[in-house]
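The other protein chains are all here in position, but one chain of the complex has been omitted.
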Amino acid sequence: MVLELKGVGKSVAGRPHIHPTDLRLDGGTMNVLLGPTLSGKTTLMRLMAGLDQPTTGRVFQNGEDVTGRRVQDRGVAMVYQQFINYPGMTVYENIASPLRILRRPREEIDRRVRETAEMLRLTPMLERKPLELSGGQQQRCALARALVKGAGLVLLDEPLANLDYKLREELRMEIPKIFEASGAIFVYATTEPEEALLLGGNTATLWQGRVTQFGPTAQVYRQPKDATTARVFSDPPMNFVPIFREGNRICFGATANAPAEGALAALPEGRYIAGFRANHLRINRHSGAAVEFDAKVLVTEITGSETFIHVGHGEDRWIGLVGGIHNLEAGAPLSVWLDPAHVYVFGPDGELVVPAGYALAPQEKVA
Amino acid sequence: MDRPWNNKAWFLVLPVLALVAISAVIPLMTVVNYAFNDTFGNNQFFWAGLEWFDEMIHSSRLHGALGRQILFSAIILAIEVPLGIFIALNMPKNKGFWSSLCLVLMALPLLIPFNVVGTIWQIFGRVDIGLLGRTLSALGVDYNYVSDPIDAWITVIVMDVWHWTSLVALLCFAGLQSIPQAYYQAAKIDQASRWAVFRHIELPKMKGVLLIAVLLRFMDSFMIYTEPFVVTGGGPGNATTFLSIDLAKMATGQFDLGPAAAFSLMYFLVILLISWVFYTVMTNLDRDETSGEAK
Partner (left out) sequence: MARITLENLAHSYLPKPVSDADFALKQMTHIWDDGGAYALLGASGCGKTTLLNIISGLLTPSQGRVLFGDRDVTHAPTAERNIAQVFQFPVVYDTMTVRENLAFPLRNRGKDAGYIAARVGRIAQMIGMEHGLDRKARGLTADAKQKISLGRGMVREDVNAILFDEPLTVIDPHMKWELRTQLKQLHRQFGHTMIYVTHDQTEALTFADKVVVMHDGRVVQMGTPEELFETPAHTFVGYFIGSPGMNLFPAKVQGREADLGGLRIDLGADYAPLAGETKIGIRPEYVQISDQGHPVSISSVEDVGRHRILRGRLAGHPVNAILHEGESLPAEPRLGFVPGRINVYHDDWRVAPGKV
């Protein structure tokens, strides 16, 4: 199946919830909708599913206009943040329910329920009631119900948000496998950049009802088209510093400057905003080209093997992620380093002017 | 929320629509017919225009009944709503034997047919054989609902409170049950007073059901007929003749069908108007509640 949105937009009481959006999701792809709460992920999914009607634009499945067609007739399945199962039925009956509605023969139902249960590791729990299961198992049951009827479009709305951190990690590893086995289009909404990266596939970043970029996940992460996309796709939040080019130098704020080399050589003179991620801000001179900043420690957060160092540099607040344990006193001065190759340069309107040099280097692929 | 139309749904509604048409719309049209015509009951009609309405609006009999009606509704609302809230607040909250017992006891008066309620109180209050009436007389209280208007009013009001307070209490109880435990815990930590807990946690959460309770009790009491009719028959004199009792007297006792029909139409419009006001207030409050929380 191919799902296409052409100029699909949604306004409620004159307020735009989704700005007109063009999106093409190919069969058998994993597509992540990444954005903060209220950025329009759920609304966009409801438009894809046909639970809501767009105010503008059309929705196509396999080239056929399905705008206005009932959800029941569209071959879609949806999984929500809450674990939604029929509490009175066994896991088996829950998984079988969508097939019973379709009035499939008994043997086929049995076969497909068992296959799906096997894939989601629910076989030992088939005769139990959903509420007797752990949260992770309940959500697996909901997933099984979504997958069993072989829907061409499976929509997952923050399905792991209500699970414990470790359970989330486990299911997150399983979902790509389940997805590959199903062959359907998966659409997966999340607020967490790390989740998007782990799921791979394609990512659409959303901000205030607008899809800011859509493409292969790693590409959107490394080559964001604008500052908004970069901000949405960074956790910890992306750091920003005003820069300007003067002759052959790039000046970072008032104190630091570096030669305009590599990708930055092509930067026209003028004022810009530079963005860089936390793991690229260091507290040692890690490369010859690194620029030094005088900063002040605000807070340090230790994760066990690494330290998040929050620093203030003039008006800006930055977060650095460095290896090892560093218990730095708040208020103490600290030198931080940044390699210009790790810097994205955005114009005053937020559009990307020069991509970060490191992101252009090819990464080897593993089959 | 706009969704794709499903036209099959209309077929499912048809039987209900037919029933409503036969049971409500057609009789209503008959009433309208009577209201604008003069008739002697032999199917001969003479156009009367707005004459009956004019007569009714200026009728001191109607004014009296309307005044009594408003007073009655106001009194029972003023008693039943606070009392219902008070009972709901003091009902056992945990699921268990006491909670179930409470719910059953509360539901009992609601299950008794209206005329039976009237009969119970009619006998209960009688000075010669009623438990209440005899006890009061024996205690030296001069109580007689048949001859004293004040006593008649007290009897009718106490009867209504006994009959309907449980409804308010049960609705409020349902509202209270939906408050997460964390709110009470937070209030304890904040050292909030009992009054503050009620004012800032319980009352806001009960507001929705409370409005429904007030609406139901208002409409019901405004249309009250059976119970006072059975107990006092509208007396002594006209002391407890409320709107619907007066209406029935006029229509079936005196066969003044035209004025009675005009009267009932106005009566209907008044109830509709007040209910609409309630409904508007309610939905506006709901909108306030949810704006900004939309996901």
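Letters A and B mark the chains in the order given here, with residues in each chain numbered from 1 onward.
Here is the rule we go by: a contact is a pair of C-beta atoms (placed from the backbone, for glycine too) under 8 Å apart; a residue touches a chain by one contact, two chains touch by 3 or more.
None of these values were measured; they are calculated from a predicted model.
Only one residue in the set B:49, B:204 or B:253 touches the chain that does not appear here, and it is B:204. Touch with the hidden chain on the side of chain B covers residues 180, 182-183, 185-186, 188-193, 196, 199-201, 203-204, 288-289, 291-293. On the side of chain A, the interface with the absent chain consists of residues 36-38, 134-135, 164-167, 169, 191-194, 197-198, 200, 218, 221, 231, 235-237, 277, 279, 298-299, 301-305, 308, 310, 319, 321, 325, 330, 358, 363-364, 366, using the contact rule stated above.
Note that only the chains that are shown with their structure count from here on.
Per-chain CA centroids place chain A at a distance of 55 Å from chain B.
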